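Quick notes on the structure that follows.
A single protein chain has been removed from this complex, and every other one stays in its place.
Letters A and B mark the chains in the order given here, with residues in each chain numbered from 1 onward.
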Amino acid sequence: MTRYFTEDHEWIEVDGDSATVGITHYAQSQLGDIVFAEVPAAGATLKKGGDAAVVESVKAASDVYAPVSGTVIEGNDALEGDPALVNSDPEGEGWFFKLTLSDSSELDSLMNAAAYQAFVDGL
Amino acid sequence: MNAINQSGWKPEMGNAGETAPATYTGNKALMLEEALIFEIGTAATTGVDLADAPKVAARLGNLERHRDIGLPGLSEPETVRHYTRLSRQNYAIDLGFFPLGSCTMKHNPRLNEKVARMAGFADVHPLQPVETVQGALAVINELAMWLIQLTGMHGVAMTPKAGAHGELCGILCIKAALAARGDPRSVILVPESAHGTNPASAAFAGFSVENIPATSEGRVDLAALTARLGPDVAGVMITNPNTCGLFERDMKAISDAVHAAGGYVYCDGANFNAIVGRVRPGDLGIDAMHINLHKTFSTPHGGGGPGSGPVVLSEALSPYGPLPYTARHADGHYTLIEEETAQECHPHSFGRMTAFHGQMGMFTRALSYIMSHGADGLRQVAEDAVLNANYILRSLEDVLEAPFADSGPCMHEALFSDNGLADGFSTLDIAKGLIDEGYHPMTVYFPLVVHGAMLVEPTETESKATLDQFIGALRSVAERAKEGDPSLKSAPHHAPRRRLDETQAARKPVLVWREPEQLVAAE
Partner (left out) sequence: MRYLPLTPSDRQAMLGAIGAKSIDDLFVDVPAQARLDGPIRGLPNHASEMAVERHFSTLARKNMTASQHPFFLGAGAYKHHVPASVDHIIQRGEFLTAYTPYQPEIAQGTLQMLFEFQTQVARLFGCDVANASMYDGSTACWEAIGMAGRITKRTKAVLSSGLHPHYVSVAKTMAQYTGDTLDTALPDLSANTDSVRLLDAIDGETSCVVVQYPDILGRIEDLSAIAAKAHEHGALLIAVVTEPVALGAIKAPGDMGADIVVGEGQSLGVGLQFGGPYVGLFACKEKFVRQMPGRLCGETVDAQGKRGFVLTLSTREQHIRREKATSNICTNSGLCALAFSVHLTLLGEKGLRGLAQLNHALAVQAADRLTQIAGVELVNESFFNEFTLKLPTEARPVVRALADREILGGVSLGRLYPGTDALSKGLVVAVTEVVTSEDVETFAVALQEILA
């Protein structure tokens, strides 16, 4: 399993031709207390860079973009009742959705953990 | 000694050093806690005496409401006390300085309240025959004439109910004008510093919205704007003076460029207070501009409304303005142009945007204010508003970063950022510190183009003494934020409530009151 990152602070963990997506620790720390997350429904088709989910804090709303194209397998229903999971465990329990990849070559343009860390340090 | 009365009390100073214990009631002398009407009222209590209903056979279509509605009642003394107690937990202009940027919290003259309550205006129905409301129509018409003259525009739509509704009105005029020439333009350009209502209004009417960047000076980037113009751009929405408190020097050039490219220019006039009587927006080439009567023309904000947002229109857009409107005839008689006569008098109107004639109760107040000031007084309003803002800007720029201070004077509001505060301290802490000092904080975190924005709008109705004390207080709070005074992080300490948990409110919204049993049952 490999984890990639985007400049918009999403992470994607790939396992074969399926993957799990969420927002990074850095992203949640910037947003503050998450009060609401809207995740895509199973079956939705996503395009790389397109709107995939919404995450809201008290005073801000952000779109979460699809790091790669694909079809949603499931959204994380746990976030509906407990959006704070995105704060407490953004890169684990606080995942947003799982999808099947339609073009794994899209992963090539993403960063690995070290590159993302360097990117964040530079912000 | 011949004592007349020896039972009188003896003054005692007590020990002032003692700390205050918690009180039994939770009250703190004049700071009184107040329960909800649902906790103190009952279904059997009422504060209104009514005649008994004559006995008749009901004709309610067998739809009688049998179930309890759940409305508690209070007697009149309880009602007056409930709301009086609540009122005392509010900050208000009547209490003190309220420098909320972009909101123009000026004094609300009481003469305005008096005239608005005259029965001839307050107690007339919107659908009365026009012969019976000639005085009301005269007020609308007189105010309309003032607004046209003060702005140098061609026409005015009086019905919009607030600033955002006025934006919608202007945008619909643009839509109608484009439709009339069969032009499918679909994009409205809005600067990043714009108020949220601008993009929202454009989208509400079906346009797509694109941002245009600002220059490092805090003004619209004319070159970037011009580069984006094209056959898909319906128009721009520019705030002038803008939300950074600066006059858009290039306004005329912007208008000319937009017109040359076939678009229209909407101006957000929320900040008209800075220029009223000194600049006529009509001289800058704009096509439509709303005027918040509840800002520039002093109608009270009422804790969130009502407002009123008449829109002045250029000759190009006037034909498309909404119904109804008033018309004055040579003999001094007024008529209402509604759907019926529109075919003849106003055939291109985009239609009605609200049920009746607009915010009559605000028109009387605004006209009273305008007549009180007159042409000379309104000019003085703009000058004093701008003078007060610059005084604040220059008095505080050494302690708070003022990102555009080098761009020249500001208009009616001074903008600061939170750069330079101690680690972990932000605009929020300064705002809450000001509450303890007895002020309403400035507008915070708006405009979005400045980090931790603090937008201070003093208005012209504040004295120099008030400004001097505020400057001292803000300086003191800013210094504490720069030093990292931990007590500032927990401010306010002296308000009716400490900081409120907005995260909990949003995560588990409780928007209506429920009886405790209902809550238990729902768990």
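Note that in this section contacts are C-beta pairs under 8 Å (C-beta built on N, C-alpha and C of every residue); 3 or more make two chains touch, one makes a residue touch a chain.
All values reported here derive from a predicted model rather than from experimental measurement.
> Among the chains present, which touch the one that was left out?
If we consider the entire complex, the absent chain touches A, B.
> Which of B:232, B:256 or B:338 sits in contact with the chain that's absent?
Among B:232, B:256 or B:338, only B:338 touches the chain that is not shown.
> Write down which of B:68, B:406, B:423 or B:517 is the residue touching the left-out chain.
The one listed residue touching the chain not shown is B:68.
> In the complete complex, which positions of chain A touch the hidden chain?
The list for chain A reads 35-36, 56-61.
By our rule, only the chains that are shown with their structure count from here on.
> Can you check how far apart chain A and chain B are, centre to centre, with Cα atoms defining each centre and the answer in Å?
38
> Okay, in this complex, where on chain B does chain A touch?
Touch residues, chain B against chain A: 445, 502-503, 506-507.
> Over in the complex, which chain A residues touch chain B? Could you list them?
33, 35-36, 56, 58-59, 83-84
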